[in-house]
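Now for chain A:
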Amino acid sequence: MIDIKNVSKWYGNFKVLTDCTTNVAKGEVVVVCGPSGSGKSTLIKCVNALEPIQQGQIIVDGTTVSDPKTNLPKLRARVGMVFQHFELFPHMSITQNLAIGQIKVLGRSKDEAIERGIKLLDRVGLKAHANKFPGELSGGQQQRVAIARALSMDPICMLFDEPTSALDPEMINEVLDVMVELAQEGMTMMVVTHEMGFARKVAHRVVFMDAGQIVEDAKKDDFFGKPRSERAQQFLSKILSH
Partner candidate 1 sequence: MLSNFDFSVIPVSLPFIWEGLLYSFKLTITAMCGGIILGTLLALARLSGGPVLSRFAAAYVDTLRSIPLLMVILWFFFLIPLVTGKPMGAENSALITFTLFEAAFYSEIMRAGIQSIPKGQVNAGYAVGMTYWQTMGNVVLPQAFRNMLPVLLTQTIILFQDTSLVYAIGAKDLLKAAENTGKNYNRPVEMYVFSALIYFIICFSLSMLVKRLQKRIAIIR
Partner candidate 2 sequence: MNYQWNWSFFLDTAMSSDETYLDWLISGLGWTVAIAISAWIIALVLGSIIGTLRTAPNKLLATLANAWVETFRNVPILVQLFLWFFVFPELLPRELSLWVKQDMPAKEFFTATIALGLFTSARVAEQVRAGIQSLPRGQRNAGLALGFTQAQTYRFVVLPMAFRIIIPPLTSEFMNAFKNSAVAFAIGVMDLTFVSRQIVEESGHVIESLLAATLLYFLCAFLANRIMVFIERRVRVPGFIIAK
């Protein structure tokens, strides 16, 4: 589904990604972790071309992302994304947030879009808040709406960019629960996160990044059992000790 081949990326002279290769198969959940500044957020933004790459190739469902002929809006419409800071549109109500993409991009009718939006809102347990504005919801609630917004486009796969790291601890679980449910339904997911509990529960593979490189790419049990690289061992011991 998502094929990342030998991707390198620079900001000016600074190399942020070095020769990254990995893939996410259909129905697979891949967790990407690593210390901050390791390039994991940058890598996931390259998948739907929010960040351009200078070398290598990314293919999503047969479409080459970095090909200048690729219709990016069309591709992005099929790839759902959830951001660290939710990025709901603050000037629109929750319902409008859920409907805008369906109406403007997929060309659905307003009624159809709202109906589908409300259904998804119900699914993330927030139907009662349909007419509120993002600023009136808690962080956890906003992030659940953001997941519903991504789902409203009927995506073929979902990208999560540190979806819980801007949340207060007591709100993390409500978001993770929604994500676990999605994973169990067989959604293809690429998730950048530090939540190792989530990884243990639903991930198929774990990718560990450090300094712009993919250091380790292993089956979940192998990764948590005995990481091969020293950096991954250090990282795991730090993150699991508390």
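How these were chosen: all candidates are chains of the complex that A comes from, given by their letters.
Operating definition for what follows: a residue touches a chain if its C-beta (ideal position, glycine included) is under 8 Å from a C-beta of that chain, and two chains touch if they have at least 3 such contacts; residues count from 1.
Quantities reported herein were computed from a predicted structural model and do not represent experimental measurements.
Asks: Determine, using the touch definition above, which of 1 or 2 touches chain A in the complex.
Replies: 1
Asks: Show me the residue ranges of chain A that touch candidate 1 in the complex, using the header's touch definition.
Replies: Going by the criterion above, the answer is residues 45, 48, 50, 72-81, 83-85, 87-91, 100-101, 104-106, 133-136, 149-150, 153.
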